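Missing here is one protein chain; the remaining ones are kept as they sit in the complex.
So, chain A:
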Amino acid sequence: MPPATIGLTLQVLAVASSALVLAAAVLPAAPRWRPVAPVAERVGRWAVIATGALVFAAVVLVEIALVTRDERLGFVTVVTEDALPTFYRITALWSAMDGSLLLWSLVVAIVSAVFVARVPAGVGRSAGAALPIHTAALGATLLSFTTISLVESPFAADAAEQAKPSPLLQDHPAMGVHPPLLYAGFACMLVPYILSLVALARGHLDEVWRRSTHRWTLVGWVLLTVGIGLGAWWSYAVLGWGGYWAWDPVENASLLPWLAATVVLHSVGPRTRGPSWRRWAAITAGLPFVLVLIATFLTRSGVVASIHAFALSPVGGLLGVVAALGTGAWLILAILRGRRLDPPAPSAASSGAPWTALRAGRIALLLVLAVVLVGTVAPTIVAATTGATVSIGPPWYGRTLAPLAVAVLVLMAVTPLLLDRRGLSPSTVAATAAGAAAALVCGIVVRDVGTVVTTALAVFVTVTGGRRLTARALRPTTVGSVVAHIGIALSAVAIVAGGQSTVAERTLAIGEAARFGDVDAVLVSVERVDDGRTLTARARLVVSTDTGSSEAAPELRYYPDHAAVLAGPSIDSRLGGDVYVSLLDVDPDTDSATVRIASIPLVPWLWGTGSLVALGGAICLLPARRGRTAARSGVEEARNEPVRAS
């Protein structure tokens, strides 16, 4: 049997199996079917796992065809070429729309199966009704994505349909793993979403609910952090424009769920639950996945123009329907039932500075989210309603987000201390002094307000965080959150300082020297190499800054088969920043080269501090040690959560 037939059969079976999940959840609601409810529940669980297995088999089938270059599958000839190394053949699955939708349905199915396998029977049953909400929601989600992936199936791809995959995606290993990491992170948000629906519908949530929401959100958040970081690093190391974040709609689409997940973590975390945590938690838990649905629709339907977008396709409408249903269900439940999760009347212990600060922090993060959402969506809406073109780019985001980012950083610096209820301890005063000294030095040396403010806050966060790490019997969540917060604070410094870069562009003859902002450079040689697949122009320069001189060899690679040009910037990382040299043009007649040199402060730090953020999240996932620590943590939880007992 040809692989296309097997694959389509697997996909049809996956659709049928997810329809069975939905049926098994919904049917017992009818009085006639009520007696079979226990059987239906078991059938539903197994059907979720079966769906996962079927989609997995389909993915394995495509991968085998890709690696062996089985030309019977149109998709294979579309996305691979003979010379492609095995690694990039494997990753070619997600280099086109149809394959990436299949991968997306796989991660959703895997998350669903793991979730179902871990949930005890009857957990999602709503009080009074026999409808297991979580199975119904899982079934609807699985049915949506298996259907979408069948409509745009890689097994039905026409070999002559598309151009070859962009060489951009075959140039750097980070590009291979960046999409699956993001997909996995997005898919993890499905569980908190379903738990949010369950909690809102039942009007009740408990410790099991909280732990489950916290854990799944945290796993997704770590995956998203790594995925976003790798994407930024790739963009910086490969594209040659000297930046790592362009505020492109698809980049924003990955940032929005990350921000929402951060809010969720600060609503259900062991230390961060305030007096009204139930309402916050139940509602915000659904937000990351709702944003994933909206973002998938916006970026995969071609509605919003983006460098990351694939070609327009018929699944756009379907994605729109799914996004509308998913968002609608959550929104309606949140509006109608959200109030039922109100805490008991606030007591004296439930108000106070720590909880106000925490709530302000969550609100500030939501504001950042709202601003990014407006910037991403509003230009499209404006164009559709008024016909006017408005562009929203980095200057707008920078101007609008800066005050909010400062608010987030200040609250992040102060709130942990308020939660410790230590008052103004000598160590806090010392940390303030360190921050102030940093501000003064920075003000004199760097003379940039943004850098002064972020540096002062980062020093404060690092010193107070370090102080918290000296405590005995630390819990992993404490260590993890301190590490992640230090990572965020230092990243903020690196991001703000990176904005102080100097960039210049010059055309140099061989032997000619020029000043590029802070950097002096001289062109040593120009050469051209043709290796059959690519035509490479390479320039050699000697660049010199205050901290010494070095060589740079930026390249410009031309892929004749794809009519695509790829920059190969030469990045010289030093402690204080990068000297980023890109070759823009080579004139073979005069042996001259046009070169762009940027001197970007502190960027190399960003990759390290970003890793700290992800590492912090991962540490929080470690199991807490039993014994003394557990007993202590129990006490701590009781102290931190005055209204938990209910």
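Assume a contact is a pair of C-beta atoms (placed from the backbone, for glycine too) under 8 Å apart; a residue touches a chain by one contact, two chains touch by 3 or more; residues count from 1.
We take it that contacts and distances are computed from a predicted model.
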| item | value |
| --- | --- |
| Identity of the absent chain, which is to be given by its UniProt protein name, from "histidine kinase", "Cytochrome c-type biogenesis protein", "ATP-binding cassette domain-containing protein" or "Acetaldehyde dehydrogenase" | "Cytochrome c-type biogenesis protein" |
| Hidden partner chain, touching residue among A:Val114, A:Val177, A:Ala402 or A:Leu474 | A:Ala402 |
| Residue of A:Pro2, A:Gly517 or A:Pro560 in touch with the missing chain, whole complex considered | A:Gly517 |
| Absent-chain interface as seen on chain A, which is shown | 241-243, 246-249, 305-307, 356, 359-360, 363, 366-367, 370-371, 374-375, 378, 382, 386, 388-396, 399-400, 402-404, 407, 423-426, 428-429, 432-433, 435-437, 439-444, 446-449, 451-453, 456, 502-505, 510-515, 517, 520-525, 540, 542, 544, 549, 551, 584 |
